[in-house]
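Left out: one protein chain. Kept in place: all the others.
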Amino acid sequence: MGHLVLAATVPDAVTFAIAAVITVTGALGVVLSRNPVHAALMLIMTLFGVAVLFVEEDAQFLAAVQVIVYAGAIVVLFLFVIMLLGVDRLESLAAEPMPAQRWVALGLGVLGLAEIVLLSRGKWPLGAHSVAGTVNGAGQQNVSVLGKALFTTYLLPFEITSALLVIAVIGAVVLARRPRTAGTAEIEDHAEAEDT
Amino acid sequence: MGDPLFAHGVGLAVLIIAIVKVVVVFAVLMVAVMLMIWMERKVISDMQNRIGPNRAGPFGLLQSLADGIKLFFKEDLLPDKADRVVFRLAPYLTLVPAFLIFTIVPIGGAVDIAHHAFDLQVADPPMGILFLLALSSVSVYGSMLAGWSSGSKYPLLGSVRASAQMISYEAAMGLAVAAVVLEDHTLSTRAIVAAQSASVLHWGVIQTGIVPFLIFWVAATAELNRPPFDLVEGEQELVGGFHTEYSSIRFALFYLAEFMNMITMSAIMVTLFFGGPDGPGFHFLPWVWPILWFVGKTFVFLYIYIWIRAALPRLRYDQLMDLGWKRLIPLALGWLLIIAAFRVDDVWGFAVFAGCLLAAAALGQSIRVGQRRRQIEAETTGEGRAARAAKQVQLRALAARSEEGGAR
Partner (left out) sequence: MGSLDSYLPIFLMIVLGIVFAALSFVASKLLAPYRPTAAKEAPYECGIVPTHEPTYRFPVRFYLVAMIFIIFDIEIIFLFPWAVVFGQLHTFGLVEILVFAAAVFVSFVYLISNGALDWGPMKRVQPIATDEVRTTSTTVRRVGPSSGEAA
């Protein structure tokens, strides 16, 4: 039972509470929505809540990344895939594709929660600023401090990211490419559906 | 750093000033949208030798207001195949980002009222211009979900087109903004404007060498779905695009957001590339002149948007995608690297320039290879064969019909 870090001012605590509620509501919505598009929308809501939490922690750049990359690009991809496959109307939840997945998910979730509790060791920053310390410059300094850290100390991880991006592109192309051997009816159907 | 309004924490007076700022900007934006709609109709009709709206108010100035009021009295239909929640949510997702982007635009200098100094700018968040990118990526959802939730063919097609178009040009836009950040070393819009204020030669458009401005302009036009990039609402193909099923005030809000985005994007262009409120001032009422300069510069861009709409035909979808991905994005990236290299020294500059030329050649080759490969693929797999088969059937039918006609 650690002691709460209650250095936060009242507006900070209120912002934290609102953002936390938004985040958790969104997360529950993702899990509980029947319609995949609604689930994706709820995911956007969660990402926004997290972005607000980042802003509160003075992690300005991360907040922007959260919205630009996650909400602005990755969920768009999710929605495209949902629309691409047409699962938004046809999906039936009665048949479980992976029988044990609920229990595995529950177990992993409990494990994750235990990990968070263990790592935080009772330090709960309920709206207090910048517990992370040195990497975060305050306010507008944040991005330049982060930039300096990223492009000097953490240069290697940054360059390795580019390799990851290359792998992602190649993976996408290989997955999306039609098989070379033509002639089966299935391919023809696929090609026709593609010309809508 | 930041708005001096918040230098001493948030008190009641600060809160009131913030509220007044927000309300004033909101009201000014609404009026500006009304005038903009009127101006667009009037200028277009002048260019087409028509008179345009001239009944409501002097010179038809109140036409947009009349239209707005009329839309309140129109029946608000909800298609029975629509996803009710998302259908109702989509206008909010379109309208709120439209209002929000304008908050980071510096309108004028700093003023001092009742011992509270504050900037003439609604907000100067530390993430600065990233806020623009974040919101423009969020505004994709408005059109995407509006189209999807309508449960109807044309809106769905329109929305998928719109979202693909918007994300395609967002990348080019981000690269153009990065060039400005590279020149001015800051994300804050106020600091970007301050860095350009020394003289006209310090304006972003000159400092970054025009190309990023042109890229930003084209990308912004495409983001706005303005002509010549308005395929999203290509009437011949898609009826009204993603908001076909929207009627009454819901439609009005989409329309409002569209015009507001146009004003905001013009203002952002002025901020990033044309010094924002920078311009010669005079001793008489010193705080008014920057605002006038800002409004004047924004007006020029708004006029050009209308002019472009009257002058240019719509692109085809593949041309749009080719322009975005194969021209603008590589060009923006290359230009960014070149100006970065020239900032180090001239040797690096010319080396990177040469490297970019090589890369452009490689890109051109890969475009050709790609087109050829896709052609072959289409011939060997279903696509081409299906098309040929369809053509054959059609021709045979025609031949049969003409024989029949000849026999009679």
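A and B are the chain letters, set down in written order, and residue numbers restart from 1 in every chain.
Here is the rule we use: a contact is a pair of C-beta atoms (placed from the backbone, for glycine too) under 8 Å apart; a residue touches a chain by one contact, two chains touch by 3 or more.
This one's a predicted model, so the numbers in the text were calculated from it and none came from an experiment.
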{"item": "Omitted chain's touching partners, listed by label", "value": "A, B"}
{"item": "Hidden partner chain, touching residue among B:Val205, B:Leu253 or B:Leu272", "value": "B:Leu253"}
{"item": "Positions on subunit A contacted by the hidden chain, ascending", "value": "9, 11-12, 15, 55-56, 58, 60-61, 64-65, 68-69, 72-74, 76-77, 80-81, 83-86, 88-90, 129, 138-140, 143-144, 146-148, 150-152, 155, 158-159, 161-163, 165-166, 168-170, 172-173, 176-177, 193-196"}
{"item": "Residues of subunit B (touch criterion as defined above) contacting the omitted chain", "value": "2-3, 6-7, 9-10, 15, 18-19, 21-23, 25-26, 71-81, 88, 91-92, 95-96, 99-100, 103, 122-126, 130, 133, 137, 150-154, 156, 160, 164, 167-168, 170-171, 174-175, 178-179, 181-182, 185-187, 239, 244-245, 248-250, 252-253, 317-318, 321-322, 325-326, 329-330, 333, 336-337, 340-341, 343-344, 348, 352, 355, 359, 362-363, 365-367, 369-371, 373-375, 377-379, 383-384, 387-388, 391-392, 395-396, 398-399, 401-402, 404-406, 408"}
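Simple rule for what comes next: only the chains that are shown with their structure count from here on.
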{"item": "Subunit B residues within the subunit A interface of the complex", "value": "1-2, 10, 83, 85-86, 89, 125-128, 130-131, 133-134, 137-138, 140-141, 144-145, 148, 156, 160, 163, 167, 170, 186-188, 191, 377, 380-383, 385-386"}
{"item": "Residue numbers on subunit A that touch subunit B, as the complex places them", "value": "11, 35, 37-38, 41, 44, 55, 60-61, 63-64, 67-68, 71-73, 76, 79-80, 83, 88, 139-140, 142-143, 178, 180, 182, 187-192, 194-195"}
